[in-house]
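Each remark here refers to the structure printed beneath this line.
Apart from one protein chain that is not included, each protein chain of the complex appears where it belongs.
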Amino acid sequence: MSIVATYLSWALLVLGGLLCISGSVGLLRFPDFYTRMHAASVTDTLATGMILVGLMLQAPTWIVLAKLIMILVFVLLTGPTAGHALAKAALHSGLKPLLPGKSGVLEADNKSSGGI
Amino acid sequence: MFTAVTIAVLVAMALALFRAYAGPTLYDRILAVNVFGTKTVLLIAIVGFLMGRPEFLDIAMVYALMNFITVIGILHFFEYSAPGKSANSETVKDQ
Amino acid sequence: MEFLGLFNYWVVIVLMMIGFYIVICSNNLIKKLIGLTIFQTSVFIMYISMGKITGGTAPVLADGITLYSNPLTHVLILTAIVVGIATTALGLAIVVRIHEGYGTVEEDEIHARDKQA
Partner (left out) sequence: MESFVHVVILSMLVTTAIAIVRVKDLFAVTMLAGIYGLLSASFFVLMDAHDVAFTEAAVGAGISTLLILTTLSMTGRFEKASVKPQTDYRPVLALVLVTVTGALLIYGTQDMPGFGTADAPAQTHVVPRYLNDSATEIGIPNVVASILASYRGYDTFGEVVVIFTAGIGVLAMIMSKASSTPVVQTSLMSDHVVLRIVSKMLIPLIMMFALYVQFHGEYGPGGGFQAGVIFASAFILYAMLFGLTEARKVVNNTVVQLLSALGVLLYASVGVVAMINGGSFLDYDFLSADPVAGQMLGILLVELGVGITVASVMIIIFFTFTARSQKAGEPD
């Protein structure tokens, strides 16, 4: 049991770490706000969950476990909510996503303003 | 192994920091701060294990909480004020 | 830990000077206040660095631990942080009043307005 838990924990931690980095590279490299948001918020939630579960498997006492669960619940509730609110606010304020234009090149759609 | 994860989180923090600096839009910066906050939560949790006293996880909790409240606060104050509206408008406001 | 030596204190001084620079050089009162916060935080970092003992742990007594970091600096800085936010709030309140009175928070414009009067 404990061996399995340890290996599972390491696997989750490493995967979580990789997701962290990939999400942040996405945050840095993607062309516009919405794609960056996609990269960041999806990986953020998953990576946080994985790392926290990985830590839970190594928790020495039950109180540490309980606190980790609390943090996980909290992050799972707030992370996507904040992301949703942010995307909605951006859309309402008139920030246009980049879409493939006629030439196939990404461009901001400025003609159809509002009414989305 | 905690070391590897710590480094990963630190790299992610550095990248988010750059995004917060570079912008370009207001929302990119908010997003970057949000990501940065989540990474800080993770860093605190992992460092607790790394240093061998993981019972102080309350702090990570506060980070998560404050992160959320900050994002709400930013949206509250800036969502419905057009981004360019207040640019230098105070200089013309005169009696 | 040897190579760290005085690194912390150098960082503290660099941060302090950056804050100082913002306070002197920035024309905007809000940015000046942020500069003041940076300065303040650098002092916090200095105190906390002085309190750290290599190999020590947090000063919450537990069985089997003998070496603790310095709790006194923690106490001093803890209260300083809360007092810091209180003073920042007061400063911001003054900025709000200045903005209402002068219509600007830029220092040179305020001086120009004062000269006119």
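Think of it as A, B and C in the order they're written, each chain with its own count starting at 1.
Throughout what follows, contacts are C-beta pairs under 8 Å (C-beta built on N, C-alpha and C of every residue); 3 or more make two chains touch, one makes a residue touch a chain.
These numbers come from a predicted model, not from an experiment.
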Go through chain A and note every residue touching the omitted chain.
74, 77-78, 81, 84-85, 88, 92
Those residues of chain B that touch the unshown chain are 3, 6, 10, 13-14, 17, 20-21, 23, 26, 29-30, 32-33, 36-37, 40, 43-44, 47-48, 50-51, 55-56, 58-59, 61-63, 65-70, 72-81, 83, 86-91
At which residues does chain C meet the chain that is not included here?
1, 3-11, 13-22, 24-28, 30-31, 33-35, 37-38, 41, 44-45, 48-62, 67-75, 77-79, 81-90, 92-97, 99-100, 105-106, 108-109
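Here is the rule we go by: only the chains that are shown with their structure count from here on.
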Nearest to the mean of all protein Cα atoms is the Cα centre of chain B
Which chain has its C-alpha centroid at the greatest distance from the C-alpha centroid of chain A?
C
Length of the line joining the C-alpha centres of chain B and chain C, rounded to whole Å:
19
Could you put a whole-Å number on the gap between the CA centroids of chain A and chain B?
13
Express in whole angstrom the distance between the two chain centres, defined as the mean CA positions of chain A and chain C.
32
Residues of chain A that touch two or more other chains sit at none
In chain C, which residues are in touch with two or more of the other chains?
none
Any idea which chain B residues touch chain A in the complex?
1-2, 4-5, 7-9, 11-13, 15-16, 18-19, 25, 27-28, 30-32, 34-35, 38-39, 41-42, 45-46, 49, 54-55, 57-58, 60-61, 64-65, 67-68, 71-72, 75, 79-80, 82-83
Touching chain C in the complex, chain B uses residues 51-53, 56, 90-91, 93-94
Residue ranges of chain C touching chain B (in the complex, touch as defined):
57-58, 60, 99, 103-105, 109
